[in-house]
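All protein chains but one are shown at their positions in the complex.
Chains here go by letter, A and B, matching the order in which they are written, and residues are numbered from 1 within each.
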Amino acid sequence: MNIPTHPACGMTLARCLACCGVLLAGGASVSAASAAVPDPNSFQVIDLPSDDGSAVLVLWARPDNEVQGVRYAVEIARSATDFESGGFKTEVVTSSAEALASAKPEYFGRSSQNDRRYFAEISPVELFPPPKWPKLTPERLNELAKAKVITQSELTWALSAAENTLAEDKLSAGEKTDRKWLEDFQGYMEIQDRLNELARTRVITDAELARARSVPWNTRPDAELSAAEKAKRKWFESFVGYIKTEDRKARDAQTAAINRATYYFRLAVLDGATKTYVERDGRPMVVSGSARANLFKWGKLNNLIFSLIFGAVVLAFIEVARRRPGLFIRKIAGLDAVDEAIGRSTEMDCPVFFVHGGGSDVGDTATIASISILSQVARRTAEHDSRVHVTNIDPIVTAVSQEVVQQAYTLAGRPDAYNPDDVALVATDQFSYVAAVSGAMVREQPGAIFFMGYFNAESLLLAETGASTGAIQVAGTDQYIQLPFFITTCDYTLIGEELYAASAYLSRDPRLLGSLRGQDVGKAFLMITIFGVSVAMTAAVVVGWDFTWLMDLFIAR
Amino acid sequence: MTRSPADLLRLRRTRHVIYLLVAAVVVLPYLFQLSMPFKPSSWAEKLYHRVDSLKSGSHVLLSFDYDPASSAELNPMAQALLRHCFAKGLVPIVMTHWVTGVSQVEKLLRDTAEEVQKQTGKPVESGKDYVFLGFKPGTSNLVLNMGENLKAAFDKDFYKQPTESMPALTGVQSLKNIDMAVDLAAGTPGVEMWIVYGSDRFHFPLGAGTTAVQAPQLYPFIKSNQLVGLLGGLRGAADYEQLLKKPADATRGMLAQSWTHTLLVILIIGANLRLLAGLFRRKRTRDA
Partner (left out) sequence: MVYKRLIPLLLVFVIGLLGFVQEFVPHPLSGQFREEMTMWFRVIGGFALFIGAYSLLHMHVARIRRRMAGWGYSVFVFLGAAVMIAVGLHNGGLGPLAAEPQDRMTWFKWGYENIQVPCSATIFSILAFFMASAAFRTFRARNVGAALLLGAAVIVMFGRVPVSEAVGGWLFGVGHSGVFPRAADAIMEYPNLAAQRGIMLGVSLGVISQAVRILFGIERSYLGGSDE
């Protein structure tokens, strides 16, 4: 039978169809893959914004006919030539919503383009960590046994442990002991091997070098050692601790250097077994980039602007108040009651108690506010010729309170009446403080009690004990979870910011009153903003507008 | 408000009666070993389900930031969390920011591990099934250091074992590698610190447990999804025990708490009825 052949390739029809079919299929596969490769112009590496220089971002555009479930391989090398030798690391990114730039508005903003861009966050130090000191090889262990650094039986344990690569949970008790021994010995030898280098780089002195060399390796328990051997072991332990601290510093420096270096990147599409590189000029495209420590967290710009504006408003009103004294401030009943309370105590010949909070810390603004109030209370008490007993839980607050009260008595013309034992540290533990202060209240029966500052669970205990003595109680705290306890047990309570207004209110200093007016302006701004944004977001839901940009104005990242 | 000596005496007597009644309703339920069913709160359920959704071998950081004074409320929570972790094959990494709480946390961890070991017959070992890092000063700085390199922040655990090659910490280089964290706190440093310096920076899910008084302080964080769940006080601990189906100290405490609250409500209503009766009497006298 004469089977017709194709005039161009001489193949039979069947073979021709089969061959062309393969070519077509192959061509379709190639063209599909090449169509799914990202645009080379979109492949770039940038520094991760607003960070400490520990990462870079690799970006590329999503291809138009991307195959679902495709993965991308980002290859990272220390130099362009490392790609040839295979000395590179690979990060695989699966195509998903989380891998799109739109998932990280804090890095890329809210552009509509972000739905069409993928990113990979690469931390160089995680891929190329600083080198560790090499572990002891069997050859080295044999040398150390020959040099009598370790005994023969110790060599046997070490060799069996070094050869045993089973996971920890598969080891017998004996094997675990051997492995632990080897790890400890490796730590000892690492220090010994590095002693010369440590002395050369002046991490340790020559005397410390000699002393460290003289410490032998032994695992005998402390009870079997002589006093001299125990002292040597103890010194070596603290020496190792010092070296590890220096190592950590060196490691931090190495980490910074690794992160700062320039790295080279390639991008490939992984489609099943196929790996197709993003190419330029017929070769896999290589892009370089490096991480830089940034100087500003752009995600917190809104915070900074608000803080500066608010600070400027406060300062402006302080200036206004200085020029026009007599600013109006509404009545705060708790502060108006200070004179009444102190006067009552004087009439009853009872002391005044000023109780700092159990969470007092001089770094806390509530404590500083309470100290401001203390200076006013102490001055008025001195003027009334009465006694103020200040209880403290923090030593620094005690020292500050002593200064404040002493000065108050001096300004009132009664320096002789100041008794340092009246302003003392009572206890440093929360409930010891409660017990001591409660006991003092019950014994001394004060006429007035002021609870000012940062309070925790002791608030109700102290206030209820004070109530049982019949004293007038004025409390002030910014801890809103303790406010209900004070409100139910005290005669007057300063709620939240009234504590911070107290020093301005009591002193009537125009500058302090001006700052209160500035605070009020800030509050008005917040109220208007909350109302306005709530209306806008509600309208957005009803009408279908996108007000995400409005939310972003107020979110700090 | 000034009070006469007679007023003060009357108040003192009333107080003593109230104290006796409260003592009675707290003690009696424990004597009679009664119990009462209840439905766990939604926030406790959220925390439970989040922990329950973790796969075996996942790492859960548990920061027990409280001292013995708050252990009555927080120890039951801690124990329930540990039991849950061991039951699911999770690896708890336990630490504390409060130096006064170290020994009680260590004891709790050890006792719970021994209990699980007895129940299951399988060993539960430090360094392998759990890690106790202990205490280190630094609060927020420590959290930031752990976020960069946990093993450098704690190069040894509480039992002086090196963390670098510890099997329980395999795959955990920093806080970025943990699967979840739960902070049980009685004050500061506490949950807010973990939110600001931990979960917001290093993006791991964070749950919280706190005393009942402080729980309202954390409601804004639940609403803003910065916390995945919250256990508030003894009730929160009881809720978790209920979900775990292992009633313990917290569940036993629920009856005492129920009776105490009921007593308070009765006293308050009684006092107000008396006030109303007094008002009516005065009104009637005036009208007359």
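The rule is simple: a residue touches a chain if its C-beta (ideal position, glycine included) is under 8 Å from a C-beta of that chain, and two chains touch if they have at least 3 such contacts.
Just so you know, these numbers come straight off a predicted model, no measurement behind them.
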| item | value |
| --- | --- |
| Identified contact with the non-displayed chain, of A:Ser96, A:Thr488 or A:Thr538 | A:Thr488 |
| Of B:Ser103, B:Thr120 or B:Asn177, the residue in touch with the unshown chain | B:Ser103 |
| Listed residues B:Ser53, B:Asn141 or B:Asn177, member touching the removed chain | B:Asn141 |
| Touching residues on chain A - with respect to the absent chain | 50-53, 256, 293-297, 300, 303-304, 307, 310-311, 314-315, 318, 362-363, 365, 368-369, 371-372, 375, 392, 394-396, 398-400, 402-404, 406-407, 411, 420-421, 423-432, 434-435, 439-440, 443-444, 457, 460-461, 463-464, 467, 478, 480, 483, 485, 488-489, 495-497, 499-501, 503, 507, 509, 511-512, 515-516, 518-519, 522-523, 526 |
| Positions on chain B where the hidden chain makes contact | 11, 14-15, 18-19, 21-23, 26, 36-39, 41-42, 67-72, 103-104, 106, 137-138, 141, 144, 158-159, 216-217, 219-220, 223, 235, 254-255, 257-265, 267-269, 271-272, 275-276 |
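Here is the rule we use: only the chains that are shown with their structure count from here on.
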| item | value |
| --- | --- |
| Chain A-facing residues of chain B, complex | 1-3, 8, 11-12, 15, 69, 128, 152, 155, 162, 165, 167, 173, 187-188, 211, 213-214, 216-217 |
| Chain A to chain B touching residues, read off their complex | 126, 167-169, 183, 187, 244, 248, 251, 344, 359, 430-431, 456-457, 468, 470, 472, 480-482, 491 |
